[in-house]
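Missing here: one protein chain of the complex. Every other protein chain is in place.
The first chain written gets the first letter, and so on, giving A and B; residue counts start at 1 in each chain.
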Amino acid sequence: MSDHHVINSRARRVDTPAKATGRAVYVDDISRPNMLYGALLQSPIAHAKIISIDTSAAEKLPGVKCVVTSKEAGLVKYGVSPARYDETVFCHDKVRYVGDEIAAVAAIDRETAEKAVELIKVEFEPLPVLLTIEDAMAEDAPLLHEKYPRNITGEVHQEFGDVAAAFKECDLIKTTTVKNKRQDGGFIEPQGCIAEVDLAGNLTLTSSTQSPHYIQRTVAMVLGLDIGKVRVVKAYVGAGFGPKAGTNPMELACCLMALKTKRPVKMNYSREQVFLFCRARHAFTHKITIGVKKDGTLMALEHECHLDGGAYASFGPATVYYAGSLLAGPYKLPNMKYDGYRIYTNKPACGAQRGHGAVIARAAFEQQLDMIAEELGIDPLELRQKNMMETGDTTCNDLNMSSFGMAECLNAVTEGSDWKSKKGQLPPGKGIGLACGFFVSGAGFPIYRSDTYHGTVMIKLTEDGGTVLVYTASAEIGQGSDTTFAMIAAEGLGVPLEYVRLASGDTDMGVDLGAYSSRQTLMTGHATKEAAEDVKRQVLEVLSDELDVPVDTIDIVNGRIVFDRPVDFSGLRTRYIKEHRGWTDNPESDYFTFKEASRIAYLKKGTIVGTGKYKPHFLGGTYKGAAVGTSPAYGCSAQVAEVDVDLETGQITITQIVDAHDCGKAINRTSVEGQMQGSISMGIGEAMHEEVKFDAKGNVINNDFAEYKMVTALDMPPVDAIVVETDEPNGPYGAKEVGEGAIMPTIPAILNAVYDATGVRFYELPLTPERVFEELQKKKG
Amino acid sequence: MLLPKFDFHEPTSVDEACEILATFGPKAKVLAGGTDLMVNLKKKILAPENLVCLSRIDSLHGIVEEKDQIVIGGRYTVAELTVDPLVEKKLGALRSGARALGSPLVRNRATIAGNIGSARPAADLPPSLIAYGATVILVSSQGKREVPLGDFFKGPGFTELRPEEVLTEVRVPVPTAGQAPATSTWACARPRIATWSMWPPILPWTRRTGPSKPHGLSWGRWARHPCGPAGPKRHWLVRSRTRRSFSRPEKRPARTASPLMTSGAQPAIARPWWGF
Partner (left out) sequence: MKKLIKLTVNDREVEAAVEPNLTLTDFLRYELNLTGTKKGCETGDCGACTVILDGIPVNSCLVLAVQANGRKVETIEGLATEEGLHPVQDAFVEHGAIQCGFCSPGMIMSAKHLLDKNPKPDEGEIRAAIAGNLCRCTGYQKIIDAIKSV
């Protein structure tokens, strides 16, 4: 079905046999001789001044090797975005949420460490606890961080075109406000790490991280170490979805205690601590006003958004930009005004989570599109088709859709769901809903301002010939990136996938910004392709030289050397065989093998190493915040959800979801579908069940998976995942994202389906039976 | 998450268990399936000095029909209730409750005595058992007493069970002709989702008088509707204007009962110590 030999297939993943047998090693599966265990002291109150910290009793406890507070850790500020560094390893003057880190202990075992933590005495002077945006923004509210008046972490004010003028030309202007709730990452592996220091003072941190590179920089900066002395290694990671993309205080405390004790130190979050660290989806309130012409032409969007961000900035300053900028597509929208505010509150910090910043904005927008369609008497499908962007279009805020299979996606889902015969035809209680979305294939710029490459890859051929070793610092966190890059390397080099062995997730292997913003397939993929082609060129140049044929007449296809003319390679083969006297697997084929060629290349040139690198060309406009939302390419998707609502009890059953996603060229079709299905399950969770809840004092009250309701196999409807392919000019082999874009339409498709079933619009998530029931009752009067 | 330190006892008979409990009193906790207790130990809600594990007492494991009662051993697991032919044939509502409980992995460990004894408002077995008019047998070295399940619960986590007692059996009267028990777990037909929503498991029991005011509990003229997580204690729905709803309870009981639930149920709010 394609011109490719390796990519665009359903190849078995390279990492899953180890995962299926329990052999894959995650952080907590590692132990080291002489290892200590660390534990954190976290604040039991949400907002207070620290009057004193007394660690003496903890230090005296037998088995305790190290107790650290801000005194030992120092007060170097860090965070995600350098402009908003607002965290220190440990609190020194005050605590800002229940869970804020105050001290850490390393001891001979976990029990001793936990006991020691209990012996640390902290005296607090409580401050008012700010749990809502309203309270936090009140004129007389205390400030969580002195630098940020009215507790605003960051605000965005952008206008593209002239919204006020455009509204004057509109026939219909509609305003709605939509709210979600804080969602947890819900990855099954809690964060963990092991830090160790060798005799030369080199620090190695093994962590369950999405971005070894950012962690390496932060650890070096905060602990005052030479970056060359810090190595961050990612073990197998039990998923991340965003919250594992930034450095956590446990990683820093662990490194600090390993440096102090000169012994390996291991630390883990419990599930409760995962909820306390959070850094997951913000709670958003979107007020959206859309203006259209009678014929459905979109004219303008006015958008105001407030994000309840928790106690620290984390990715929040980027989130508040994404929440606005990613509404500029996938429809032609000439005028857009956005005002966004990200607010500090005394809760665990929110950060990036799958569909960073854009998921609830998309839900609000797509629901409103349906409301507009209804008022105008236009089919929601037609309204979308009418306004849809096409390949080559650029949004009002300068996002360029270099490939955009949105129309194909819409066709695929409406056909796949039998939309035309169902829309408007279903009995009460049954409904069908449609929505679209798009997302970046990697952020256009790194988190810190830099000209760095976003990814570098090194490929080395083994000296005996035949095995391709790929080294990348990218992060396999479950999405299948190792397999993707092994496939791209094999494709680029012209060898079967089995020839490739890949190592990843280690800062010693190069620079890679990691697994976030759906960047790796496009960015690391480019670097991998370039490295593979570099290696191939080197091998072919040696052959050209040895056989005296022009280099551009030789190719490597599926592990064979292919010449466009008869070439006598017997001399080289003899040479190869002589190198391997006594071996039983000497080549006898009538073609020259890659194995032979790579050995000959080594004999001529020494170790064959190829390198690749990638950074995007300059993207976006020059306005403030133009960096956020830019990407070399955009994936897009459409979904149709069907629901069955019990009109008496309010219970919603999602009966089917048909999803189509334009991922450019699918490198691994099975993995693409897996990302689509996984995105949808996370979207369903957020739409239907998930909500991190707090009591009046700022404690998370549902800090386990019994009370924080994630989607189980019984809740998940059948999903028809349709892969739509386009040729993305900026992607390796035309590939772009799928990991996050696929979540965009899920929530609004469900909202629109529920409306179709019940005639009730919902402006607050999740759609719990209580909420649905109450609204149904109101409607009944 | 570490468990606190405790001494571990594994009696092989009820007598032995009672002796141990008599010795340690409130300093001991009985470990049945462990699906609640272990979590409470890990979360440091409980820290008993002694754990008395019932898993080696074979006499607590089983189910028999004795005259007009079905006697279920305390250690009988919820998973076993879901597949037991006797339960299927005669205690369909209990079976439904059992099937709605937790996840399959939890059902494989959780026991009927544990589900009752931990007195979690969201427990899935008590509503149907109360409706059946079940009693529990509490045994200590002082002797044995039988308590109607309706009187057993005192509040979330609080019961009639004394520290030195073991809940050995649940006795369920076999429904007679004319009784059409059914149970329905609203909004949580699927494990783990919305189990603490305001829609409780209910059991409409259609007959004129019910077992004549069993154990002092009766409701209306039509049916008994014990609700699980509707409130912190056993909660009776008192406002019914929908007699017709119960004319055919075997058919769509959840839907027909909904107006009742909404008018009478007391929505539970999230309070962790209730142990939803």
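Keep this in mind: contacts are C-beta pairs under 8 Å (C-beta built on N, C-alpha and C of every residue); 3 or more make two chains touch, one makes a residue touch a chain.
On a predicted model such as this, the values are computed, not experimentally measured, just so you know.
Remark: the omitted chain is touched by one listed residue; of A:Y78, A:Y214 or A:F241 this is A:F241. Touching the chain that is not shown, out of A:K77, A:H92, A:R271 or A:K697: A:R271 (per the contact rule at the top). Only one of A:G678, A:G731, A:P745 or A:P766 touches the absent chain when the whole complex is considered: A:G678.
Counting over the whole complex, subunit A has residues 10, 12-13, 15-26, 28-29, 31, 185-190, 236-239, 241, 270-271, 477-480, 670-671, 673-674, 677-682, 704-706, 710-714, 716, 718-719, 721 touching the chain that is not drawn.
Residues of subunit B in touch with the missing chain: 1-8, 10, 33-35, 38-39, 42-43, 51, 53, 55, 79, 102-106, 108-109, 190-192.
Assume only the chains that are shown with their structure count from here on.
Note: centroid distance subunit A to subunit B, computed from Cα atoms, is 43 Å.
Across the complex, subunit B meets subunit A through its residues 1-2, 39, 103, 186-187, 189-194, 196-199, 254-255, 258-259, 262, 267, 270-272, 276. Taken together, the subunit A residues at the contact with subunit B in this complex read 110-111, 114, 270, 646, 648-651, 688-689, 693, 701-702, 705-707, 709, 712, 714-715, 768-770, 773, 777.
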